[in-house]
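Starting off with a structure, shown below.
== chain A ==
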Amino acid sequence: MSSSFWPLAVLMSSALPGLVIFFIPETRRTLRSLLNIGAALVKLQLVVLLLLGLYAGETYHWQWSLMPGLTLALKVDALAGLFLILSAVLWLLTTLYAIGYLEHSPHRSRFFGFFSLCVSATAGVAMSANLFTFVIFYELLTLATWPLVVHRGTPQSLAAGRVYLRYTLISGSVLLLGAVILHGLVGTPDFVPGGYLADQGVATVWLWVVFVLLLIGLGVKAALLPLHGWLPKAMVAPAPVSALLHAVAVVKAGAFGIVRLVFEVYGIEFASEIGVTDLLLVLAAATIVYGSWRALFETDLKRRLAFSTVSQVSYVALGVALAGPFGAIGGLIHIVHQGVMKITLFLSAGNYAETLGIHKVSEMSGVGQRMPWTTAAFTLGALGMIGFPPLAGFVSKWYLGLGAWEAGANWVLAVLLVSGLLNAAYFLPLLYRAWFGPPPPAWPQPKTLSRVFETHGLLLFPPLITAMLVVLLGLFAGLNIATLGWVQWLIHREFGL
Partner candidate 1 sequence: MSGLIYSLCALGLVMIGLYGLARAHHGLQQLLAINVMSAGVFMLLLTMAARHPPADAVPQALVLTGIVVAISALALGLALLRRLAAEEAESHD
Partner candidate 2 sequence: MQHMIGWVWLWPLGVAVLLAWPLLRRRAMPLLLLALLPAWALWGLAWGLPDLAMGKIDQAWSFWLLGSQWRLDALSHSWLGLTLVVWTLAALHSLVMVSAHQARYALFFLLSLSGSLLWVLAADAVSFYLGFSLMSLSAWGLVIHEGSRKAQRAGRWYLVLALIGELTLFVGVVARAAETGTTTLSEWSSVPGADWVLICLWLGLAIKVGVPLLHVWLPLAHPAAPVPASAVLSGVMIKAGVIGWWLLLPGEVMAQTAWPEFMLWLGVLTMFYGAVFGLMQSDPKTLLAYSSISQMGWLIWGLGWVWQMGTPEAGMLWLSAFALHHGLVKGGLFLSVGWVKQSALMAQPGLRTATWMGVGVLALALAGLPLTSGDWVKTALKAEADNAGAVVPSTLLWLGGLATALLMVRFVAVLRDLGGHKPTAAGNQTLTGMTIGVWFSWIALVGLVLVWPWWQTSHWGTGHVWSGSVQGLASVATALLLVWLWRRLRWPEWEAPPGDVLVGYQWLGAHAHRVFKQRHRSWRARKRLAARHWRHWQTARLLKSHWRTRWETRLSQWSVVTAGLMLVALGLVASVWVTV
Partner candidate 3 sequence: MLDAILTLLILALAWHCVRTTDLFEAIVVFIALGMLVALAWTRLQAPDAALAEAAIGAGLAGALLLASLRQMPEMSATRAPGAKTTGLGWFWWGLWGALGLALVSGVAAIQTTSVSLMPQVQAHLSDSGVTHPVTAVLLNFRALDTALELAVLLWAWMAQKQLFVPGRQTVYPLQGQVLKTAVKALLPLMVLVAVYLLWRGSSAPGGAFQSGAVLASAWLMLWLAQLPGLSRKQGGMRLGIQAGWLGGVTVFLLVGLLGVFQGAGFMGYPPDQAGAWILLIESAAALSIGLLLASMVLVSMPDFQEGTL
């Protein structure tokens, strides 16, 4: 196992600039943006190189033993690659967007510092090779994102920060407890595709206890039903942060954790054998319907998107819980696709808030005329979310459907149907009002951010690029470089087909 330093390089590519940015004085805007974008590009470059290497059969493993029996190990495997490429691409776009968005606001060095730390924590979560490292980076993610949530320092953001912390820190210690018990039962070997709990002869009651503990720990970040309270409240954060929280880092880490837990700790057959996947299935389905249902009644735009995230992320959990190759493919693809679609929606919502001061859904009417391009991106994102064929959402829903049939859980198809309807119910009126509604006499806080485009260049292009991604990922799903091909290759290895 060549212990190469590549994974460390990826990790450091965003951590070091983050630390340096902390010390850059507030006024040095160009230096900071340069460093930021440079770091993002380097990281993207590294990740692409790693993926190509992976495809050629290389293995990248780095470890450092902290305590007897506990090593800090990073490994880039196919699953990690998937998450890495998502976070690298979306981080680049969100950084561009954030530079534009936080044009005149204070504390930017602090913001971008934590921003890069957060992404390096996400990379750590992706690349962690054993449960111990995973817990470390998982908690680091909380610490890195909290200052972002309370960045504005207003009483509401502090209250939201407090709620966020209460949820994530408690779940963090529950996760730690689960990991410790697992370490006590079976030690902490590396993640292995078929899962290492199968033949360890551990009493099933302990397996269930550990699974529930770990699920609670992961469930908070993956916004499963009872533990999703913090997500809508964290909407007071600035747009790039909520984009980061929902699409790139936090929620994805939770979902990714569940994937690692079921695939590479328990192993998919063993998990379904002892029935833990049924619990996950019911929970995910409930969250999907509940999330969309609550989104129906939210008058604030970003809260509505937040609740839609709550329901969308559980698709990943649903896919994983279907305990079959197709379901798994659907789940994994959705990690990437949901990320791309959700970031489009959030960036466009951010544009509306920043350029026209629109926060409420009712203020959206006629926005199509004033900002056609952003609304086009928003429309593509929304249609993708609903699952219309040519777009990315359709592909993952398609495979989830196949998985549901394959697992014999027909009611899951009904869940997909109902959630599709609910999605349409809370997105389409929005689109109708945006395109066909009469523009109001005056926008809440209109700002002319750029002479050429409808809003600041940096604010406009990222959502457009991600909207393009939504379409391309949907249309050219068959290509092996697209997520579907990569995931199929991964799943074949995983299930040993």
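Picked so that all candidates are chains of the complex that A comes from, given by their letters.
By our rule, a residue touches a chain if its C-beta (ideal position, glycine included) is under 8 Å from a C-beta of that chain, and two chains touch if they have at least 3 such contacts; residues count from 1.
This structure is a prediction, so every number in the text was calculated from the model and none was measured.
J.: Sticking to the defined contact criterion, which numbered candidate from 1, 2 or 3 is in contact with chain A in this complex?
T.: That would be candidate 2, which touches chain A.
J.: List the residues on chain A that touch candidate 2 in their complex, please.
T.: 297, 326, 387-390, 395, 397-398, 401-402, 404-406, 410, 413-414, 416-417, 420-421, 424, 428, 436, 474-479, 484
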